[in-house]
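A single protein chain has been omitted from the complex, and every remaining protein chain is retained in its original position.
For clarity, chains are labelled A and B in written order, and residue numbers in each chain start from 1.
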């Protein structure tokens, strides 16, 4: 334990929030802790009671002493609250030396109050009368309010930075495994929720709990741990992704969403090389996916394919990726002369040219290659030997449908892309990109081959997107130009920005959010684009570095945060020491 | 020959439309070096503002006298949109990395399109733009040339706007303030010019011209829809770059050039790669070529090398 490090309080509370918090009546009083404990107890107890009179609202919340999923979520919040309370004062107080329990409690309290209020409103709304809320619901709400009040009165203890916490490696690995299992389980559970309100509530629960853990500093520690045990994490994550179809009981509905997420994520990862690593804004990236898809379609067995040549699929993948990469080279070549906003506009123009061209090459306005706006329909399913991707298969007694087949194929491609991405990022090339991103002129002066690396970023990213595109053609059954409009490029960019530029996890999270939420929250379906636009604006205003940002990236957007800069420097120093 | 002149007329009409929108890009870029990507949406909202004014106040009227009031309505709505957009979304990002305002602009663009689609009655499909006497109706025939009445309105609107804009920029205190800020914002501020106010005015001026273009397009095409801003905005940006971004005369010249180039491509590029199907492609090819080989544009940009 390197005790020499200073006890910096991490940036837990927002700067504006602190004074407001200090004006809270009864702040620091002795009653705070017991009050919160009573609240947490009520929260747990209330969840075991019936919440609603009718049994057809939000699943079934009407049975005493047999909580359903939504109620168990509150139980989980309550247990987490008790743990943090004990960490604040009591048997777990050593834990409280590292984690900011008071902040976490505030978020748990807030989350519980919002969650319960939303639930009660939903019950009232769906049954038409607030009277239908049973005492259990009200008790839980009171518990949530007490917890929030108590936690607001608690004063944060002085904690040490969890960045420097030392934990044994087997414990870290178990934590990662448990966490991943939770993710798998949570995803399967959430996707199984048919009801949009239940789904939204579960999201609220997951979001607030992670917020609490972030504020406590758990995620800071997790960040260090996952850095240290990268292999375990990667392997575990793939195991989870691999196991996911088996949780779906042969249903194709969620698998179809999952495959779309994977295609989208694979493309976004390619874009992340261009935007996140090399810092070149590309607004026409969907064209690369489209190029791959068109190659996949034209060389397929579809009756509408315009070229007679039908090579095996593996060859098609390579050709698609290469065509895409060549397009990438062409689109990248202006980077020799233009950069910044102008480059963004050039790429946008290329994207539009691609779409128009695909819509025109129908024999009337150019050679017949793409069938114009009608696209190429009826692309048959892939077949590897006797394995037909269109047919369901039985594995370990669980039926895996058509989309599950494509899911596994796409998973392999995504894994390949992630592998390439990480290797590139940690290589000389990756450092060159970062140098270009930070300061092109300086990089050039230091002997970085700026133009070559920029071209490579475009071509490499395009290659990966083209690969995904060839599979997409078969997965989608048809390829049409209107799948490759500007808005799709904007979505890809949003996935990268939303999740966090330059990180793999961030892009995966961003892609999942952008594809999954509109599918699940049907009631916002019509408003989803409007919300999307609003989210982009708000993100740029309040968290430009994305949800999961690398610390270095964070600093780029917050120059004046001395505290952050110092912490990053310390971590770097310590890493250097450890290596020496 | 008639075909050639006919396409020149078409090109000038289209080009006037581009020029009116392009001024908005150029004025804002000249002052804050920001590509206001959502400007196309301001144009679209102008058209809807005009239609709303007509629907609420004069439904069924076709007299020419309603046109100025429609234009006024359009300008009001557009200017309001642009000013609010600047205040809420762009101003807080001044000094942020250059990626941030561009992504914000895309966000605003999507948001505005969707807001109109969802909340303007009937805007989910194309809306018919009112027919106004004198400026719509059967074509005028001059020496074998067929000239749309709305085309005359469009070109006229550009001429009047350009004269007024020239007067504003060169002969008024505010206009001279704008020039000062675009040359050196810091010094301008030291000289007592309220830079924030100048920026708001730049947004407003651009929005007003875009609104007029919105009305013109409504009259020309006889219908409007919520998507009309995207492609028009992109073309207008091309025009601004073509003329030299930051340069107001450049925007006008660039707009007209682009319009004529597009019309000529429709008529005179032979074979399968000609015709109206490819004209947008040629416009974008032109954009790329200009950006790569002459980024300062035809007339030279006010601000060079803003990477």
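Definition applied: contacts are C-beta pairs under 8 Å (C-beta built on N, C-alpha and C of every residue); 3 or more make two chains touch, one makes a residue touch a chain.
Basically, contacts and distances are computed from a predicted model.
Visitor: Choose one: "Fe-S cluster assembly protein SufD", "Transmembrane protein (Alph_Pro_TM)", "Cytochrome bc1 complex Rieske iron-sulfur subunit" or "Branched-chain amino acid ABC transporter substrate-binding protein". The correct choice is the protein name in UniProt for the chain not shown.
Guide: Options "Fe-S cluster assembly protein SufD", "Transmembrane protein (Alph_Pro_TM)", "Cytochrome bc1 complex Rieske iron-sulfur subunit" or "Branched-chain amino acid ABC transporter substrate-binding protein" narrow down to "Branched-chain amino acid ABC transporter substrate-binding protein" for the missing chain.
Visitor: For the chain left out of this view, which of A:111, A:150, A:359 or A:461 touches it?
Guide: Only one of A:111, A:150, A:359 or A:461 touches the chain omitted from view, namely A:359.
Visitor: Consider the whole complex, including the chain that is not shown, and state which of A:330, A:378, A:395 or A:445 touches that chain.
Guide: Of these options, the touching residue for the absent chain is A:378.
Visitor: Hey, which of B:51, B:150, B:242 or B:258 is the one touching the hidden chain?
Guide: Going through B:51, B:150, B:242 or B:258 one by one, B:150 is the residue touching the chain not shown.
Visitor: In the whole complex, what residues of subunit A lie against the chain that is missing from view?
Guide: Residues of subunit A in contact with the hidden chain: 1, 55-56, 59-60, 63, 66, 68-69, 72-73, 75-76, 79-80, 83, 87, 91-95, 97-98, 165-168, 171, 174-175, 178, 181-182, 185-186, 189, 252-253, 256, 303-304, 356, 359-360, 362, 364-365, 372-375, 377-378, 390, 476-478, 480, 482-483.
Visitor: In the full complex, which residues of subunit B touch the absent chain?
Guide: 2-3, 6-7, 10, 13-14, 124-126, 128, 131, 136-139, 141, 146-151, 217, 220-223, 225, 227-228, 262-263, 266-267, 275-277, 279-280
Heads up, the rule we're going with is that only the chains that are shown with their structure count from here on.
Visitor: Help me check something: in the complex, which residues belonging to subunit B touch subunit A?
Guide: My answer: residues 35, 89, 92-93, 96-104, 106-115, 118, 230, 234, 237-238, 241, 272-273, 275, 277-278, 280-281, 284-285, 287-288, 291-293, 295, 306-307.
Visitor: Can you list the residues on subunit A that touch subunit B in the complex?
Guide: 281, 283, 334, 337-342, 344-346, 348-350, 352-353, 356-357, 359-360, 364-367, 440, 486-487, 490, 493-494, 497, 526-527, 529-530, 532-537, 539-541, 544, 556-557
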